[in-house]
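What follows is a structure written as structure tokens; I'll ask about it next.
With one protein chain held back, the other chains of the complex are shown just where they sit.
Letters A and B name the chains as they come in the text, with residue numbers starting at 1 for each one.
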Amino acid sequence: MELTANKFKANASKALVDAQLQKALGNVEKGFIGKRQKAADALPEFDALRDNARDIKNHTLAHLDLYLEEYERKVTAAGGHVHWAETAEDARRIVLDICKKANARTVTKGKSMITEEIALNDHLSANGIEPVETDLGEYIIQLRGEHPSHIIAPAVHLNKEQVEGDFRRVHTHLAKDRDLTEPVSLLSEAREVLRQRYFAADVGITGANFLIAETGSSVIVTNEGNGDLTQTLGKVHVVVASIEKIVPTLEDTSQILRVLARSATGQDMSVYTTFSTGPKREEDPDGPDEYHVVLLDNGRSAMLGTEYQDMLRCIRCGACMNHCPVYHAVGGHAYGSVYPGPMGAVLTPSLNGIDETGQLPNASTFCGRCEAVCPMRIPLPKMMRHWREREFERNLTPAVARYGLKAWAFFAKRPKLYRFAASLGMPLLSLFGGTSRRFHALPFAGGWTRYRDLPAPEGRTFQQAWAQREALKQEAGH
Amino acid sequence: MSARDSILGKIRATMGSPASNDDRRKAVLERLADTPTGIIPGRAKLPKAEQVELFCEMAEQFGATLARVSTYGEVAGEVSGYLRARNLPAAIRMGADERLKKAGWETEKNLELRYGLSDGGDLAGVSHATAGIAETGTVAMMSGQDNPTTINFLPEHHIVVIKAADIKGDMESVWAMVRKKQGKGEMPRALNLITGPSRSGDIEQTILLGAHGPRALHVIVVE
Partner (left out) sequence: MTSSETKSARQPRVGLFATCLVDLFRPSVGFASVKLLQDAGCEVHVPVAQTCCGQPAYNTGDRADTREIAEQVIEAFEEFDFVVAPSGSCASMLKKHYPGLFEGDPAWEERSRTFSAKCHELISFLTDVMMVRDTGAQLKARITYHDSCSGLRELNISEQPRKLLGNVSGLEVQEMTDSHVCCGFGGTFCVKYSDISNAIVTKKVGNIDASGADMLLAGDLGCLMNMAGKLKRQGSDVEVRHVAEVLAGMTSQPPIAGSGK
């Protein structure tokens, strides 16, 4: 997708007046927050599991090279192929080659953010191979030519009426009187259409929630079953996964699984957690003939050893965006990047550079709710602040903000001057506040007064008043 | 330099001195050999009898239906009854699992038995689970001739038979069983952990059952 992260403000302003979107966004708060809380409350060990999940990933990242080698060895031993891709372009090329060798005309896809990151669909289409998204939400947005607005609920920005419109537009076989007013009828329609596509597809492409070094397994966690049909029915199964998806053992995977679904959808377990290890074996009646894993770096190795390393613990549960007041207000598309919300505000600058993405780590109130719910305890606000520091160091901070800040810092660093300026300024401001004790509009404060009044100051500063009181006390004492 | 070496090299460059690699390698091999268990939730540590109860409770909570029979011989009758109650054709698809062969099919003369993988034309499939996980009401299915993976996903109704003795408290116990069957570090081609019927919340966050996989999951526990 085209990166428009630095148009965030304009994107957001549009989103705020989009009535359809605003209606749909209500479902994020309704649908996710209470369920997560309930699931977390029902498991007394939840927070201890979060600590453990964090520690497992920290250990893995500190030994990433070695676990990757072990993982590769096990995949190969199981008859699979491991391909290493340094960049998105490399990954696209590798997947296309596999598809071409399989003489693929259509490929089915399980839901995967990583293939969004490498813009795989466009590349396959451009080379005459039709990619078919099979996750219901992904299928809907593919029909609309859109990108996911949420990492686990890609079509959360849409209402059912919009989906009905898309199905009627594209599914030309539909009878006019077929009732599609309810989600259940829309789901049945998609199920019927996609059933045929699984069988027709030559290659099935999925992402991975985990890659297990101990066994060489890739794991997908889903609810619909589309990922399993995708990878079971195609002749070739291609897993595209980034290098930080590695976990050491089955036990480690279990620890993280216990916090994943609870944090994402509030389920104790997702419906399908599937461990795939290599292609169809001699005794197997089903499964793919070939099994490929494309291991993608695309900037991750450069995050290791930096203040952004913790971001590599992310398991893509979406809890951060589900709890983000900014995401609730503007939705995922406003971020103008593959990964929206708080995790995107940290990851996107790592992948695309801060020059093109500086708006994202700035668009946060630092309310800290994302970190509070993150199952992997990723300090998201802290890392957003680090990006602001990188921006500031490189003079990328917008000039108005920069000069305003510098002027303020000038006084903040000079207490005497500060006291003097405040003692002159605040009484004046107070005076202007008039009898209503507020400002409806104020020069230089348009960002504030466009939407709210500015309460007028009381008059004297606290320090002035305090000094005066102490002086009077002294006098009285003498 | 290959992409592989380049990526591994970049990672290694962030790991401090090369001398530390021996220690790091030791830590990795130890973890893979010892497979340390982490935190097991208290609810998974119940006595055996209560584990089966919890399994049943959780499976139903997550949308499965449940039946309990005392012997394998009663399974066929339960399957037929399930199909009849839902007005489904008297036909099932299943694999070559020996335990399913003892299900008493001979008493269900009208039931059509299809064997081998599913091609999408079956309304009901029967599989035998490797294990059950009480803490989440999950069944663990291993791929192979005995229980083809396609039966887990293509039929509209998935009927899973599970032996009560194979129901464990936690997920970790399943790994112990898999290691016993497959050898350490080895896995079947596919291992499916299934918790309830297929579902989606992608349209307006309304949870609907029967997205792409089975619309219904029926679990038969054999005591």
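As a convention for this text, a residue touches a chain if its C-beta (ideal position, glycine included) is under 8 Å from a C-beta of that chain, and two chains touch if they have at least 3 such contacts.
Owing to the predicted nature of the structure, the values given are computational and were not obtained by experimental measurement.
Engineer: Missing chain touches which shown chains?
Structural biologist: The undisplayed chain, in the complete complex, is in contact with A.
Engineer: Give the residue, chosen from A:27, A:149, A:301 or A:364, that touches the chain omitted from the document.
Structural biologist: Among A:27, A:149, A:301 or A:364, only A:364 touches the chain that is not shown.
Engineer: Hey, which of A:326, A:351 or A:378 is the one touching the hidden chain?
Structural biologist: Checking the options A:326, A:351 or A:378, the one contacting the hidden chain is A:326.
Engineer: Considering the whole complex, not just the chains shown, which residues of chain A touch the missing one?
Structural biologist: Residues touching the hidden chain, for chain A, are 9, 12-13, 16, 325-326, 328-330, 362-369, 371-372, 385, 387-393, 397, 401-402, 405-406, 408-409, 411-415, 418-419, 422, 426, 437-438, 440, 445-455, 457-458, 460-467.
As a convention for this text, only the chains that are shown with their structure count from here on.
Engineer: Using the average of all C-alpha atoms in each chain as its centre, how far is it in Å between chain A and chain B?
Structural biologist: Going by mean C-alpha positions, chain A sits 29 Å from chain B.
Engineer: If we count contacts the way the header does, which residues on chain B are in touch with chain A in the complex?
Structural biologist: Residues in contact with chain A: 2-4, 6-8, 10-12, 14-15, 24-25, 27-28, 31-32, 35-39, 41-43, 58, 62, 95, 116-117, 120, 135-138, 143-145, 148-150, 152-154, 170-172, 175, 178, 185-206, 208, 210-214.
Engineer: Inside the complex, what are the residues of chain A that reach chain B?
Structural biologist: Residues 24, 27-28, 30-32, 43-45, 48-49, 52, 56, 59, 62-70, 72, 74, 78, 84-86, 90, 134-137, 140, 153-156, 158-160, 163, 183-184, 186-187, 191, 194-195, 199, 213-217, 223-226, 228-229, 232-233, 243, 248-252, 254-255, 257-258, 265, 267-281, 283-287, 295, 297, 301-302, 304-305 of chain A touch chain B in their complex.
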